[in-house]
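A quick write-up on the structure given underneath.
With one protein chain held back, the other chains of the complex are shown just where they sit.
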Amino acid sequence: MNDKNAVTIIVFSGDLDKLFASFVIATGAAASGMKVNMFFTFWGLKLLQKEGAKPRGLDWMRKMFGFMVKPGPENRPLSKMNMLGMGPMMLKKIMKKSNLPSLREMLATAKSLGVKLIACSTTMGVMGIPKEILIPEVDTVAGVTSFLADAKESSFTLFI
Amino acid sequence: MNDKNAVTIIVFSGDLDKLFASFVIATGAAASGMKVNMFFTFWGLKLLQKEGAKPRGLDWMRKMFGFMVKPGPENRPLSKMNMLGMGPMMLKKIMKKSNLPSLREMLATAKSLGVKLIACSTTMGVMGIPKEILIPEVDTVAGVTSFLADAKESSFTLFI
Partner (left out) sequence: MNDKNAVTIIVFSGDLDKLFASFVIATGAAASGMKVNMFFTFWGLKLLQKEGAKPRGLDWMRKMFGFMVKPGPENRPLSKMNMLGMGPMMLKKIMKKSNLPSLREMLATAKSLGVKLIACSTTMGVMGIPKEILIPEVDTVAGVTSFLADAKESSFTLFI
């Protein structure tokens, strides 16, 4: 068999529950020896943004967008039952009680397993996120052409 | 051609509209002779939970999560236009008028066509759902390793 031994995941969502699912698949695949590409775009890119850093020189609209959606693994909402932050807080406590890793820990595990973290260049332009305010774990900044090349070499590709 | 004749669907969503889409694809593929794996995770797992059954011995947070998201095919919300349940009620009536099967009927059809219904073990732990309160139609309980094996053997894999 000449099977492709890679997985590509477009992480479009910035929701805690969908990010968990993305990392469970990504780390599971990497642990089993597959090459994994995670392509963070739109709301998903917020995970890769440094928590303290603020974009500079943006117009008010981009500032407002950036202000409303907080960056980093600790600030992710839920896709359902968010309840002004109650939902994510509860889910995080439940995950901990179940001895499951946090999003921050999953990110670190993914890195140590060689998962490639890619930041979408188009989103960075639209959202006003320069490379300097991305976390150092990001492997590369790339666009749709790079994604297509990865997806073509993958056993399966998911949009999450 | 040595094409893979299987489909794997991760059913992450518990929304009526997305579940309909999942089952239309699953039953269509199975009817055309493809092997179909439906991997129910997170909110999607609620569909496979018995309607009357209550988890026992859970902490208050898990209880609250379980209380807020009702199980079973009759209690699925819509991803858009839910309107406190008005949306799903209307959609279900429209489906019936259009002579389309209900979610419950689609589940039965999927089973009769040999679609494999898999419950995600990680979600069961997090949500506090023991095997006993899953509906008997569930074929197996499995984790990410099993999903990866299925996805690798599939013509395409969807995250819904």
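Letters A and B mark the chains in the order given here, with residues in each chain numbered from 1 onward.
The working rule: a contact is a pair of C-beta atoms (placed from the backbone, for glycine too) under 8 Å apart; a residue touches a chain by one contact, two chains touch by 3 or more.
As the structure is a prediction and not an experimental result, all values here were calculated from the model.
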item: For subunit A, residues in touch with the removed chain; value: 8, 10, 12, 14, 41-43, 59, 61-62, 64-65, 68-69, 122, 125-126, 143-145, 147-148, 151-152, 154, 156-159
item: Contact footprint on subunit B, counting only the chain that is left out; value: 3, 17-18, 21, 24-25, 28-29, 32, 34, 79-81, 90-91, 93-95, 97-98, 100, 155-160
